[in-house]
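Presented below is the structure to which this report refers.
All protein chains of the complex are present and in place, except for one that has been dropped.
Now for chain A:
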Amino acid sequence: MKIAQKTIKFLTIALIAVFTANGFASGTDKKHDDQNDGGRVNTKSEVDAYILHHIKDSHDFSFWSYTNDAGERKHVGFSLPIIIWTSEGLVTFMSSEFHHNDDGHVIVEKKGLKFAKIHSKIFELEKGAATVSFDKDHHATNAHKVLDFSITKSVVGILLIGFLLLFWFSRLAKQYKTKQVPTGFARVLEPLVLYVRDEIARPNIGDKHYRKFTGYLLTVFFFIWVLNLVGLTPLGFNVTGQLAVTACLAIFTLVIYTVSGNKDYWMHMLWMPGVPVLIRPVLAIIELAGALIIKPFSLLVRLFANISAGHIVVMSLIAIMFTLKESLGVVGATGLSLVLSFFITLIEVLVAFLQAYIFTMLSALFIGMAVAEPEHH
């Protein structure tokens, strides 16, 4: 067991080392004047662009970039596979082929199709077009988006945290086979599991039905929480700030409470008892809109907006270092940015937990409303 653990640790470190070293050893690129590659950041507009770029999903995993003595731009990180569904079917290649270009200047040719990456989206060029042309709003006129199943940075984040959660909690589960009280890190996890079960699942769903849904709630809680926290590290994940991910989570909750809703729940939704018959259809529309649209929408937007806003605020405060350099001096701007971003990051740690808690709590509440036993008066 011990040997196995050591092997896993060694492999992990080795993997990281290989990826980092191998990553963009040749990740040098020529910088276009109007291009922002998420590298050099000095002016206010570059800061804005960098932040917006960070908030988005990314097709490669970069830790940092620098300019070497020869004046070449170097990126440290690793590229990720791009998997897209195009007019010619499935196309895959590595994101390194775009050379960190994000404004559509680098064209990659595969299967006779040309692809460009514009603001973290892969575009397929129309037949015959050699370069992407833009209108004055910077929309591509001769290219269209493709369905992008790439292993993006967010997908890497989901996979990583998924394996981590699986590893942690299956070990906790295994510990119970031999002892009553877990030891080591599992001892930290146990109260968290109990917290979700006793403070979120049980009171909101009710003693009778909570067991069925606790697994989902626990998974969602730890998934969101850990990803929120990882998002605060310099790794720069922004998984829970991706609309697609939060929408996916919200839709899970929607499906669960819609499928498990009992007769009483549907009765109150579609044909509210105790009100005049004429009002009932109106109420039904409102209730249906509430249950099928507003509830999941509030869930997905709340999480997305909170996490994205947190990232934007933290990065903006870090950017004070550059933007206020002239008025405050290097030391003043750096100090101010450090102090402010430190405190905001502390608050973000709280928000990371809070948002996971709120998402799970509201999911439990919605499920609880759907499975609540009718009260007989």
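Convention: contacts are C-beta pairs under 8 Å (C-beta built on N, C-alpha and C of every residue); 3 or more make two chains touch, one makes a residue touch a chain; residues count from 1.
Heads up, the rule we're going with is that contacts and distances are computed from a predicted model.
Asks: Under which of the names "Carbohydrate ABC transporter permease", "ATP synthase subunit b", "NitT/TauT family transport system ATP-binding protein" or "NADH-ubiquinone oxidoreductase" is the non-displayed chain listed in UniProt?
Replies: Cross-referencing UniProt, the chain left out corresponds to "ATP synthase subunit b".
Asks: One chain is left out of this view; which of A:V108, A:V132 or A:I158 touches it in the full complex?
Replies: Among A:V108, A:V132 or A:I158, only A:I158 touches the chain that is not shown.
Asks: With the missing chain put back, one of A:V106, A:A143 or A:A247 would touch it. Which one?
Replies: Looking across A:V106, A:A143 or A:A247, the contact with the absent chain belongs to A:A247.
Asks: I'm checking contacts with the chain that's been left out. Which of A:L218, A:A291 or A:V351 qualifies?
Replies: A:L218
Asks: Please pick, from A:L166, A:I279, A:L292 or A:V330, the residue that touches the omitted chain in the full complex.
Replies: Residue touching the absent chain, from the options given: A:L166.
Asks: Determine and list the chain A residues touching the chain excluded from the picture.
Replies: 56-57, 84-85, 121, 147-150, 152, 154-155, 158-159, 162, 165-166, 169-170, 172-174, 176-177, 180, 190, 193-194, 197, 211, 214-216, 218-220, 223, 242-245, 247-249, 251-252
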